[in-house]
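A protein chain is absent from this complex, but the other protein chains hold their places.
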Amino acid sequence: MLTIDHLNVHYQVSGGMFHAAKDVTLSVEHGEFFTLLGPSGCGKTTTLRSVAGLERPSDGRIVIGDQVVYDSSRKLLTPAQDRNIAMVFQSYAVWPHMTVGQNVSFPLEAARIKRTAIRSRVLKALEMVGLEDFSDRPATLLSGGQQQRVALARALVRNADLVLLDEPLSNLDAKLREQMRGELRQLQENLGQTTVYVTHDQEEALSLSDRIAFMKDGNLVEIGTPQSLYLAPRHLETARFLGQAEFFSCHSITPAGQGNVAAETDIGTIIVENSEISTEGCVLMIRPEHIEIVSAAETARPNLFDGKVTKVEFAGKSVQYDVALHTRTIQLQAPSVRLHVQGEAVKICLAPNRCVLLDGKLGT
Amino acid sequence: MQVSKTVTAWAGAAAVISLALAGTAKADALSELATAAAKGPEVLWYESSKESQIDKVIAAFNKKYPNVKVKHIRVVGGNKMAGRVVQEVQGRGYTADLVSSGAAQTWALNDRNYLLKTDWSKLGVPKRVTPTDFAVAIAASVYVILVNTKKVPAEEQPKSWDDLTKKKWMGRIGGWVRAGAHTQMSKVWGQDKAEAELRKFVALKPFLFKSTFPMAQQVAAGEVDVAIGFFHTAQPPISAGAPLKRIALDPAPMHTIYTAVTKSARNKAGATLFLSWLVTSTGAKAYEDATNRGSHLLEGTRTHALVKEAKTAEYPAEETGTYRKVAKKFNKILSSAGAAR
Partner (left out) sequence: MNASASVATDGPLYRGDDLKVRWKQRLLSVMPSASLGALLVWLVIVPLVLILISSFKPTGFPMDTGWTIDNYIRTYADAEFWALVLNTIQFAVGSMVVALTIGTIVAWLVERTDMPMRGVVRVLVILPMATPPVLMAIGWVMLLSPRTGFFNDLLQGLFGLSEAPINIFSLPGMIFVEGLALVPSTFLILSPAFRNMDPSLEEAAFTSGAGLLTTIRKVFLPLLWPSIVAAGVFLLIVGFLVFDIPGTIGMPVGIFVLSSQVVYLANDSPTGLPEYGIISAMAIFFLVLVISLAWAHQRQTRRQTSFVTITGKGWRVRPLPLGRWRWIAFGFICFYFLLAVVAPVGILIWSSLTPYQAGVSAEMLGKLTLANHLDFFSNRRAVSASINSVVIALVASTAVALLSFLVSWVVVRSKLPGRKFIDVLSFLPIAIPGTLIGVGLIYVYLTLNFIPIYGSIWIIIVAYTTNYLSFGSRATHGVMLQMHSDLEEAARTSGAGWFRTTRRIVAPLAFPAIAAVWIWVFAHCMRELTSALLLKGADNTTLPVLLWGYWTGGEPNKAAAVGVWLVIAMLLCVVAWQILAARSRSASGREAA
C-alpha cells in the first residue's frame, strides 16, 4: 500500500544542511497499522510529512497504492492535495473559524462532492467519533479531546487509502489518551484503512501497531512486530529505547548445545536460547521482568546467580529490586506475590529464552 | 490626429510670429496671432495659484479672445514645477505651453533650452516686463512687515528695517525659513551689511515658517507679533477680518514671477497671445485681483502703488547665478537659528 524507497530529506538550518531522513526504506501492507517510533528528532515526522507531500525530499521514491507520488529520478512530486491520503496533526489543526460540521465537510467540498452526499458522509464520520450532536458547534468551543475527534473525523471522512497520524494523542491528558488509543485502534480495525502512525511513546506504539519501525538520528533502525521488537530486538538502540533492559558485555560466545550458546560476561556464563549470533564483542540484553528471584534451593535451572537486595521499590502489582551481584548491581522486576527486603540474600535466574544477544559495544 | 493638429498650429504660429517680426503693426500682429491661436489646441498653463482664482483670469481673457481656450493646471510652485517640466520634456517631448515660476526656475529652464524666444516689443509688450526674450515678468511677491494689531499697539509697530531688529522682538518675530528677503536686500545693501542684518535677525530667535501663507495666519493668531512676510499671502486673513496689518518696507525686497512660453508648446500662438494679454493693464489687474499677487512694473496695480514710493531690492534676472550663491549661504545662516537657542 505504501512503499518508501531510499528516501532522503535535507533541511536548511542555520549553519548548513541537516540530514533529517537518511535512506529510509520501508513498505506498509494494505490495512496495516504501521507505526514510526523514535525519540524526537529521529526523522519519523519528516518521513511522515514526506509521505503526505508536505516536505520536499532530496531523493528517493514514494509510492502510495499504485500512485507514484515522489520519484527523484523522474523529477516527480505530487502535491499534497493530489495524494490519496488523510492526515491528523499533533496540534489537531482544527480550523478555529469554522464549526465542527464545516471542518469535517471541508475535504469533501475540496473533492467537489455533491452537497447532499456531503451531509450524510459528514454525519457518518461524526457518528464514528461520537460527535454527531456537535455538528453546528463552533470548533473552538470543544474540549481538547473533542477537537481531536473532529480532526479524526475530518481525516476519516475522506475515506482515503492511507491515513497518516502525527502524534495525535500527545496533547491529551493521560486518561483521555488511553481511552482515545482504544477507540483509534477500534476505528482502524472497523474501517480497515492503512494507517501510518508517528509517536515517541513506546507504550502507544506497542499496543496499537501491527508493525513498528524504530528510527534514530534519521536512520530506520529496525522494523518488526511489537513482540519481536520488544522481546527480540536486533539492535542495541532498539532495545535501549523500548522498555528497560540490563546489558552485559560478552567476552566470548561458545555453542552450548541444542542451538543454545554460552556467553561469557562479567557476572559469569549466561546461557542464551536459540541465538543466531555468534560473533565476539556483542552485548547480552535481558528485560528486568525476565529476571526471576528463585528459592535458595534452586539449582536445576540455568543462569543462576547469588546476590543481595540493596533497594526495594514497591509499585503495586510489581516490585522493583536492585540486586548486587559480586561484580555489579542489576535491576529486576518481580510480581508482588512475594516480597523481599533490603539486605536479603537472594538467588536470581535470567530466563534463557528471554536473553538476547545483540551486535555492538556498550559505552563505558 | 493630435500630432497633425500640433504641427498645423506650430506652422501657423511660426508664420504669424515671423509676420509679426517682419514689422507688421502691433494690432495686426495680435489679431493674426489670435486667429492662429483659435485654431490650435487648448493652451495649457502651469501656475501655482488656486484654480478658482485663475478661472477668473481666464474668464477675463476670454472676454477679449473668446475663441482661444486656456486650461490652467495648478502645479506645486517653485522647483518642483520646473522639475516636472524637465521630466515631461525628457519623457514625452512636450510640456505645458506656459510656465509661471520664479527667476531661478525660469532661467534654469532656459539653460536647458526649453523656452521659446519671442520679440515681445513687436507685440506691444512694455520693455520693462521683458528683461529677456524668453520670459515675461507678470507679477512679484513683495516682502512687507506683518503686524498683529491686537498684540502690538500702533505706536509700537515697526516701520523700518531698523525697527525690526530691536531687542523687544526677541522671540516675538517670525520669518520664512528661507532667507529670501535678506538675500535680495544684499543687492541694495551689499552682501556684508545684508549678512550682518540677517545675523541680527537670527539673534532675535525668530520663529521660522516653512511657508508664508501659514505664517501670515500665525501672525493673525498671535503666535508671533510681527513677521517679515509677503504682501499677497497676508491678504486672506486680512480679508477675513483678522487683526493683521501690512507695513511697507523700504527698500522692499521682492521676487519677480516670470512666465515663459515653452518650445514644445502645442499652441505657441495661443500661449504668446495669452502672455502678452496678461501684461496689459486689463490682464495685470485681473491677475492681481484674483491672486493678490500683482506686478510692480505695471501701473494701476495695487502692488505698483505699494512699492512705487520705495526702493525695490532684487537681483536682476541675469544675476541669478550670484543670487543662488548668496541664497545658499544665507539659508545656512538662517538654519543655524535653532542652534542659537
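Should a chain be cited, it is by its letter among A and B, assigned in written order, with residues numbered from 1 in that chain.
What we mean here is this: a contact is a pair of C-beta atoms (placed from the backbone, for glycine too) under 8 Å apart; a residue touches a chain by one contact, two chains touch by 3 or more.
Note that the coordinates shown come from a computational prediction; the quantities given were computed from them, not determined experimentally.
J.: Which residue among B:Asp133, B:Glu223 or B:Asp289 touches the omitted chain?
T.: Only one listed residue reaches the unshown chain, and that is B:Glu223.
J.: Give the residue, chosen from A:His6, A:Arg56 or A:His251, that touches the chain omitted from the document.
T.: Checking the options A:His6, A:Arg56 or A:His251, the one contacting the hidden chain is A:Arg56.
J.: Among A:Leu7, A:Leu164 or A:Val309, single out the residue that touches the unshown chain.
T.: The one listed residue touching the chain not shown is A:Leu164.
J.: Which chain B residues would touch the chain omitted from the figure, given the whole complex?
T.: 48-53, 71, 73-76, 78-80, 82-84, 86-88, 90-92, 102-109, 174, 177-178, 205, 207-211, 213-214, 216-218, 220-224, 233-237, 240-242, 244, 320, 323-325, 327-328, 331-332, 335-341
J.: In the full complex, which residues of chain A touch the absent chain?
T.: 14, 52-54, 56, 65, 67-69, 76, 78-87, 89-99, 106-107, 110-111, 113, 117, 121, 124-125, 128, 138-142, 144, 147, 151, 154, 156-161, 164, 171, 190-193
One rule holds for everything that comes next: only the chains that are shown with their structure count from here on.
J.: Quick one: chain A and chain B, Cα centre-to-centre, how many Å?
T.: Their C-alpha centroids are separated by 87 Å.
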